[in-house]
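All protein chains but one are shown at their positions in the complex.
By written order: A and B. Residues from 1 in each chain.
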Amino acid sequence: MLEISNLIKRYGRDEPVLKGLDLTVEGNSVVSIVGASGAGKSTMLRCINRLVEPTSGSIKLNGTELVTLRHAELRRARRKIGMVFQGFNLIDRLTVMENVLAGRLGYVNLFQAITRRYPAADIERAFVLMERVGIAHYANKRADELSGGERQRVGVVRALMQEPEVLLADEPTASLDPRTSEQIMVLLQSLASELSLPVLINIHNVAQARTYTDRIVGLRHGTMIFDGIPSDFDKDALDAIYGGIEAPEDEPAPPAEEVHDGHA
Amino acid sequence: MATPEHEESAIPRTWRKPPFIANPLVRYGLLVVLVAYLIWAFGSLPFNWERISEGLPRAARIFGGGFPPTLSRFDLLLTGFTESLQIAIMATLLGVLLSVPFAVMAARNIAPLPIYLLGRAVIIISRSFHPVIVAILFVAAVGFGPLAGILTLTLYSIGFVGKLLAEEIEEIDWGQVEAMRSTGAGYLATLYYAVFPQILPRQVGLSMYQLDSNLRASAVVGIVGAGGIGSTLMNAFGRYDYDFAFAILLVIIAVILASEGVSGWVRKKIW
Partner (left out) sequence: MVDDADLLADRVWRRHNPKQQLIRYGVMLLTLMVVVWAVRDIDIFWPWVWDAPNQISSLGARMWPPDPSRLGEIVDAMIETVHIATLATMLTIFIALPVSYIAAQNTTPNRACLWLGRFILVSSRSVNTIIWALLFVAIFGPGVLAGILAIMFRSVGFIGKLMGEAIEEIDRRPVEAMEATGASKAKVIAYAVVPQVMPAFFAIVILRWDINIRESTVLGLVGAGGIGVILQGSIDTFAWPTVATILIAIIALVLVGEAITGLLRRKVL
């Protein structure tokens, strides 16, 4: 169970990006978070695994408070939070298998990590998961030789390798063509129920959010203005979230990229 | 959590990272070659351990004598630097001017084959020799002093600028040359009107770069007697004047950094 309460994030002295969010996600529900660009979706997701430091508030995963963790404790907590990225964030020059096994980095020691001598159970798990998503035959291919949809499957498997207790997906389909992005959404939906895993998906495509998720959360300017089941997400809700804002076609890169590289 | 291990699967599989070099013979062969090379190299090099073991006290003496660096002979330092600067300026000027004919000779698209080979040979030879070797030869030919330095760095500039310029000429827009030829212009007129305008901007940038590069090199060629601050440094070292030598060294570093900054700034302005 993931419990977020009164989460605030403010960059420098600007107006807060997140203004006291409360959100509880239980069981194996798939929750989509919709909102315009800059509404704080990415920031919220990154606050959960502390890629972004929350300014204040509380985030609890199965009873463990995440906001106050430091160093090794934080890394141990992160192992339980899988994350799937918009840009896949694979290591292009490594093989698919190495990328997948990288999901175990929080568990193995440094020597095992560098020499790629992962425990047999990890390798078995990697093969099983890769077969589940249909990329096992690419194990020894370099990650940059795969197509976009295949690369995102690698990203999903890497996150699942962590044996996560919650899965975060930040615009997982925004870099994919419509057909492939449907496939990824189906995959996330079915994995959630197979592994009884709560999944939080930042998504732009409202139609996909309606079709593939159990619950929709709408953010606007860092405040939650909708929380309900897809059938309640009507025109009014849509207007409330996107109203007055140009319906965005191209989502800008998440904050971490904006800061560090312009060529993303 | 329904772990995937419970799913139907074959016998536990193994996976090893595919090795960097697929052929095991080549892989281990390279390793053996490397180890053998290291043994050979270290074994064959004449290390004078007795002399080396005296190194620490000597280092202490040198650095002890070197600190604090002194600028007591500031006029000598200034003279050396002025000379270095003059050497660099004249060598850059001569080198940049002379590099043009050699670059034309070494550009395959506008030079006939025998001329091309000659031009390439000059450029390859002047690039093969470290300026210090060239300097020592010029010192032997024309005596100690800045003249040897200027000749050395001129040759060095011809090699460097000539090579880049020749590549630039080989990539020019050929249409302009054809246009000139069609008006009945001769070879030199074609060069002047169709080729040089295309390479001029690059040449100006290269000159700035080369001035900076020559200033650095002029500090070095002086060590073998070709004038400039290098000669001053060498003299200070030879007289065990370590405090002055370190002062010169620090000033060289400062000047090089400044010159790098200025040259970079000018090139950015031009482009």
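By our rule, a contact is a pair of C-beta atoms (placed from the backbone, for glycine too) under 8 Å apart; a residue touches a chain by one contact, two chains touch by 3 or more.
Model, not experiment: these values are computed from the prediction.
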Among A:25, A:90, A:123 or A:187, the residue in touch with the chain that has been omitted: A:90
Residue touching the undisplayed chain, where the options are A:103, A:172, A:198 or A:218: A:103
Positions on subunit B where the hidden chain makes contact: 37-38, 41-42, 44-48, 51-52, 54-55, 58-59, 62, 82-83, 85-87, 89-90, 93, 124-125, 128-130, 132-133, 136-138, 140-143, 145-147, 151, 216, 219-220, 223-224, 227, 233-234, 237, 249, 252-253, 256-257
Residue ranges of subunit A at the interface with the undisplayed chain: 49, 51, 74-79, 81-83, 85, 87-94, 98, 102-106, 110, 113-114, 155, 158, 162, 256-257, 260-261, 264
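Simple rule for what comes next: only the chains that are shown with their structure count from here on.
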Subunit A residues touching subunit B - in the complex, by the definition given at the top: 95, 97-98, 116, 118, 120-121, 123-129, 131-132, 139-140, 163, 165, 194-197
Complex contacts: residues of subunit B adjacent to subunit A: 1-5, 7, 9, 12-18
